[in-house]
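Heads up, one of the protein chains got dropped from this complex, but the rest are sitting where they should.
To keep things simple, chains are lettered A and B as they appear, and every chain counts its residues starting from 1.
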Amino acid sequence: MSARAVAELVGAKLVYGDGALALHDVAALGTAGPGDMSFARGCSHLQGLDTLQAGLCFCTPELVEPLKSLGVRTIAECAHPGAAFVKAASQLVTPIMAMRATQGGKTQANLAKNIVIAPGAVIDDSVVIGENTVIGPGAVIGPGCVIGCDCMIGAGAVIGFTLMGDHVDVRPGAVIGEAGLGTVDGSNGLVAMAHFGAVRLEDDVRIGANATIDRAVFGETHIGARTKLDNLVQIAHNVTIGSDCVLASFCGVAGSSTLGNDVLMGGRAGIADHVNIGHHVRIAAASAVMQDIPEGETWGGHPARPLRAFLREQVAIRKLAGKKGGNDDAER
Amino acid sequence: MSARAVAELVGAKLVYGDGALALHDVAALGTAGPGDMSFARGCSHLQGLDTLQAGLCFCTPELVEPLKSLGVRTIAECAHPGAAFVKAASQLVTPIMAMRATQGGKTQANLAKNIVIAPGAVIDDSVVIGENTVIGPGAVIGPGCVIGCDCMIGAGAVIGFTLMGDHVDVRPGAVIGEAGLGTVDGSNGLVAMAHFGAVRLEDDVRIGANATIDRAVFGETHIGARTKLDNLVQIAHNVTIGSDCVLASFCGVAGSSTLGNDVLMGGRAGIADHVNIGHHVRIAAASAVMQDIPEGETWGGHPARPLRAFLREQVAIRKLAGKKGGNDDAER
Partner (left out) sequence: MSARAVAELVGAKLVYGDGALALHDVAALGTAGPGDMSFARGCSHLQGLDTLQAGLCFCTPELVEPLKSLGVRTIAECAHPGAAFVKAASQLVTPIMAMRATQGGKTQANLAKNIVIAPGAVIDDSVVIGENTVIGPGAVIGPGCVIGCDCMIGAGAVIGFTLMGDHVDVRPGAVIGEAGLGTVDGSNGLVAMAHFGAVRLEDDVRIGANATIDRAVFGETHIGARTKLDNLVQIAHNVTIGSDCVLASFCGVAGSSTLGNDVLMGGRAGIADHVNIGHHVRIAAASAVMQDIPEGETWGGHPARPLRAFLREQVAIRKLAGKKGGNDDAER
């Protein structure tokens, strides 16, 4: 599809570049090549970028000049570049809406020997599965999956767009590889961001029951070898987690954050988006981490801070309240 | 069924009104009509009501006179009115326990054209589904559902008693329209409250993977147009959410609370029951909201308060603890 055709399709105005430029795929603005379509969220999106190679970029009027000088090939101006991108991408990239699948082991998938497929499992014809892997009853393995050897996929787990090493243990009800939650403004309110990336689970990863791991917008959501997630954990799009980490129940990691190796998170600890956690960090249960944590530290609290400081503050608060004696107003 | 027969069925004493009165349905006490059966939880349940039209009301002895004067047609006295209501309702209203369904697209449901039903999906014969909708593998569409056009129901999602607009996106594993958790006292401990209401999802709503949305006890749990819920969000019975809201992962809204339009809730924010949140409110991640928030405000903390106050308090606590110097007791 040409840049001009794409722009017209969504009602954007091609204001710069050769409209005949051919587009084949989509990518994040920073990594897009000359055949890729992308979009700019706003001025802050351009910070730290000194050269761009995107084929087409949707943007609002004030970003046209900056994008020109950064090297973007063609530029399409519109009021809602994110929504324009989502709409255009649905035409440019072939959507995969329905599975090419049959039920109960009659799949056309590429199966190695000694695989057990339980009753009710549904496996897309494009899937590749390694030796000795067991697919539980009612599990769904959708498009874009490569599953290694000796894996265990629990009953009712739903997996798509996921690259899985060996000895991976996915417990029942886990949902891996769905589009995450991102929104862009459209002319008529919120529009959900489309997702094009994948999930990668290294060898010996364990995913708990009813946990959810979203695919990346572009690129990969990544979980390192031997990392263990408990039940009901949520890993958002584009997160990177190192090896040998343990995340207890209800832990959540928001979009694009990173964890090093050997990070332990107590139950119900949460990490905000775009935060970096160093190796060997310990995070206390119920913590709300809003900022980076350096290697080897132990943090806790809401918002999280070094655990010693949190505990010291708790003592100080207790003394402060104690000094004031019985306060009847507060003791409802 | 007559009021007298209903009372006898559950061992309650009909102490007022015409026992021959015919009952056809159940309703909340405040909205019940002359053919409806209901119950009174206690004195506080009557506050703010100045007239009632319920056909039959179960209550404890001290509420008989107040209910008479408010206009209730017949009154049945007993020790556990909630449990009596639940038992009587199971006889008065036809229970829907088992699905009238066949598997894999052989359903008798009312399907528009161009619908995709993936292998393993189970659809009740009473269901209505609009054009171009896709039902994922293993999804279950139970009794009482009307699904619009261009909807996407993810693999393994379980939906019942739900009225859905167009372009609704339900991700895998979501459970929509189950009875919520309410309990009433019975003669032998806790009894689960029965549910008779529905869920309504307006156009372009998005429900994340493994999220749960309970049907109303009576009436509807309601989610407005274009509102997006992330994975593992919980919406309790009788909640009303406006349009264009975004609720990040692990957000929870407890029973009967309301949110205006364009409300944003960060990850793991919770709202207590019977709380009202105005339009355009922002709630920080990990907040615990225990009271109403006026339109346009930004709140955070546990318990939640205006975010500026929360941040100011954090600074004050830090200074307080710092002044005291190293406190070895706290630094375990």
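In this text, a residue touches a chain if its C-beta (ideal position, glycine included) is under 8 Å from a C-beta of that chain, and two chains touch if they have at least 3 such contacts.
Nothing here was measured: the structure is a model prediction, and the numbers come from that model.
Enquirer: Among A:Ser2, A:Ser249, A:Asn276 or A:Thr298, which residue is in contact with the omitted chain in the full complex?
Expert: Result: among the candidates, A:Ser249 touches the missing chain.
Enquirer: Return the single residue from A:Pro66, A:Pro137 or A:Gly219 that touches the missing chain.
Expert: Reading the full complex, the residue touching the unseen chain is A:Pro137.
Enquirer: For the full complex, which residue in B:Asp36, B:Glu77, B:Asp166 or B:Asp214 touches the chain that was left out?
Expert: B:Asp214
Enquirer: Return the single residue from A:Gly130, A:Gly156, A:Gly197 or A:Gly260 that touches the missing chain.
Expert: A:Gly156
Enquirer: Using the document's contact rule, name the residues of chain A that touch the chain not shown here.
Expert: 104, 116, 118-120, 134, 136-138, 152, 154-156, 169, 171-173, 204, 206, 208-210, 225-232, 243-244, 246, 248-250, 267-268, 285-286, 301-302, 314, 317-318, 320-321, 324, 326-327, 329-332
Enquirer: In the full complex, which bits of chain B touch the chain not displayed? Write them out.
Expert: Residues 97-99, 101-103, 120, 122, 138, 140, 142, 156, 158, 173, 175, 178-181, 183, 188-190, 192, 210, 212, 214, 232, 234, 236, 250, 252, 254, 268, 270, 272, 288, 290, 302-303, 308-309, 311-317, 320 of chain B touch the chain absent from view.
Rule of thumb we're sticking to: only the chains that are shown with their structure count from here on.
Enquirer: Could you please state the distance in Å, as a whole number, between where the Cα atoms of chain A are centred and where those of chain B are centred?
Expert: Chain centroid spacing, chain A to chain B, equals 30 Å.
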